[in-house]
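Note sheet for the following structure.
For this depiction, one protein chain was excluded, whereas all remaining protein chains were kept in their positions.
The letters A and B name the chains in turn, as written, and every chain counts its residues from 1.
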Amino acid sequence: MHFTELTKMGKFVITSELGPPKGFHIEKALHEAELVWPHVHAINVTDNQSSVMRLSGLAMCKVLKDKNIEPVFQVTCRDRNRLALQSDILSAALFGIDNLLLLTGDHTTLGDHKDAKPVFDLDSVSLAYMVKHLEEGKDLAGNALDGEPPKFCKGAVVSPCAEPLEPQLFKMEKKIKAGIQFFQTQAVYEADKFEKFMKRVKEFGVPVYVGIVVLKSVGMARFMNENVAGINVPDNIIEELKKDKEKTKSGQTGIEISARLIKELKPLCQGVHLMPLGWDDKVPEILKLSGIIAEKG
Amino acid sequence: MLITRVKKKDAILSLCKGKTLLIACFGCKEVHFEEKEYQALKEDLKTSNLNISGEIQLDYLCNDDYTNKRFELHKKEIDEAETIIIFSCGVGVQTFAGLIPGKTVLSGCDTYVLPGFSGFTPSSHDCEQCGECMLGFTVGICPVTACSKGLLNGQCGGAKKGKCEVSKNKDCGWERIYNRMTVLKKDDLTLKKMIRVRNYNK
Partner (left out) sequence: MQKIDYTKYKLKTKIEILEMLTGHKRVYILSCNKCFNEFTLDVEPETAELNKTLNEAGKTTIGFMALDFLCNKYLTEKALNNAKKDIEEADAVAVISCGVGVQTIAELLNIPVITMCDTVNQGGYHGISLNPEKCGACGECYLSVTGGICPVVDCSKGLINGACGGAKNGKCEVSKEKECAWENIFRRLAGQNRQNILIEQQPKLRNYNLNSVDFVETYVKSVQAKRNEGFYGGIYPEERKEFTSKMAVEKIAAPDLVYIPLQQHAGAVCEPLVKKGDKVKAGQKIGDSKALVSAFIHSSVSGEVISVESKKHPLLPFPVPTIIIKNDKKDEKDTSILPKGTIDTIKKEDILTVVKEAGIVGMGGAQFPTHIKLNSSKPVDTVLLNGCECEPLLNADQRLMVEQPEKIITGLRLLMKATGTTKGIIAVEDNKPEAFETLKKYIPEGSGVELLQVKTKYPEGAERMLIKRVLNREVPRGGLPLDVGVLVNNIGTAAAVYDAVYSGLPLIKRVITVAGTGVSKPGNYEIPIGMLISDIVKICGIQIPVNFELKMGGAIMGFPQDDLEVPVIKGTNGIIVVMKKDDLNEEPCIKCGRCVNVCPMELKPHKLVHYAKAENWDKSEKDGVLNCIECGCCEDICSSKSRMVEIFRKSKKMVRERKK
C-alpha cells in the first residue's frame, strides 16, 4: 500500500514510529507494534536511530510485514555506502515493503559508537536519486537490473520550524526533484510556524505528514529546545507541563498536548506522524483524544 | 597539513628492547611540536628503566636526501641502538624506517590532520582535494569540508541555532552557504537544480 494512494483518496494518513531493539529479541517491539497498528496506516522502523546501534530496520520491517503490519523502511546514509544501500533497498522490494523514508542520518559522534567511521557516501537527495534509478531499472552506476524494476513510495523529512527555514525549503525542493513523494516532518509544537511553512510548500504539491513527539517532561522539552535541531517547545507548553507535575508523571499532560496539537494541525496538512519514543502504548489514547481514526482500505 | 602529538608511555615502552635511541624531528615549525610533552615522556621513559642510549634532534626528517645524509652522520649511534623511536609525523617515521629496514623503528607520535597544507599557517578553510570542485556553485564555501558529513546536496536538518549537530563550536556549512547565497547570488537556481553524487575514484 502506497501512502500517496491514501492521500489521493483523501484520507488523513496516520503513522507512528518504532525503534528496533538492541539485541535480537523482538517480542517487546512486536507487542508495541501490534498495540499501535489498529490505529495507524503504517509504522516507521528507524535505522540505528540517533546513531545508536540496534537490530537492522530491514529485518524489523520484514517481521512486521509478516504480521501484516504495514512498515515504512527508514534508510540513512551514515552506515552504508552506495552498494550496501542499493542492495538493502532491493531486499526491501523482495520483502514487499512499499514505503521508504530516505534520510541523511545523524553523525556517528552523536551515538554510542563515537569512534565509528561516518560513511555519508550519499546524502538524502542522492539517495532518493539512487532509488529513482533503481525504479527505472538501473543501478547508480547505470547497469541494468535483472527483471522488473522495483516500485516504492519514497518519503523524506523536513523541519518546518527550523530557523532559518530557507535552507530546509531549498533542500525540500531538491528532494522532490530527486523523486520524493511525501514528507514526514520533524516534531512541530508551533502551529503558526507550521501554517506558514505549509503555505510556502503548497506549490510543491507533495503531501506533508506533520511530526508529533510526545512530551514526557519539562526536562525533555528543555533538552530538545537546547539540543534538538528544528524543535522549539514554546514557553506556554512548558508552563503547562510544569503545572501538572502529578499528571505528567503518568504522561497525561503530554498526551493532552499531543492530541490538541494534532487537532490544531490536522486541517493544515495531509497526515500525522507520531514519534512516541518508547511511549508506544500511549498512541491509541492520543489518537482517540484528537478524534482521528485511521481509515484503512 | 600534519601535526603530531606525543604518544603515551604505555604505547611505546613495551615495544622497546635494549639500547634505545630517540630521534626527534623539529621541522614544520609553522605548527608546534609538543616539546614539553616530549621532554616529559623522555623523563618518564628514563625512570621506567628504558636504556636510552642517545638523543638526536633534527628537522624535516621527511626529506629523504637530508635524512640519508644525517643517517651517515649519526651512523654509529644508530648502529649501536637496538630500538629507535622516531618522534615525527608518519612521513618522517616511514622515511627513516625505509633506510634501516633491519632495525626496530617505533613511532613516538600520533599524526593528525589540520585544514590547509603543510608549510602554511593552518587555515580556517580546508580542501579535501576531491577533484570536482563545486565552490563556484556554493559561493566559495566548501560543502565537502565545511559540512561535517560532507553533504553535497544541502543541509541535513541536524543544525540548531546555526550550529552543527557534531559541535556547538562549528557553524553549519550549508547554512553558511545559504546565507552567503542570499547576499550574492539570490537569483541563481543552478545549485537548487543540481543533484551531485561524489566520485571517489578521481
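What we mean here is this: a residue touches a chain if its C-beta (ideal position, glycine included) is under 8 Å from a C-beta of that chain, and two chains touch if they have at least 3 such contacts.
This is a predicted model, so every value here is computed, not measured.
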For the unseen chain, which displayed partners does it touch in the full complex?
A, B
Give the residue, chosen from B:21, B:41, B:62 or B:195, that touches the chain omitted from the document.
B:62
Residues belonging to chain B that touch the chain removed from view
1-3, 5, 7, 11-12, 15, 27-32, 59-60, 62-66, 69-70, 89-91, 93-98, 101-107, 109-137, 139-142, 145, 148, 164, 166-167, 169-170, 180, 183-185, 188, 190, 202
In the full complex, which bits of chain A touch the chain not displayed? Write them out.
108-109, 114-118
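Everything that follows uses one rule, which is that only the chains that are shown with their structure count from here on.
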Please tell me the distance, in whole Å, between the geometric centres of chain A and chain B computed from their C-alpha atoms.
39
Listed in rising order, chain B residues that touch chain A in their complex are 148-161, 165-166, 174-175, 178-179, 182, 192-193, 195-198, 200
Complex interface listing, chain A residues touching chain B:
82, 104-107, 109-110, 118, 120-126, 129-130, 140, 157-159, 162-164, 166-168, 170-171, 173-174, 177-178, 186, 227-230
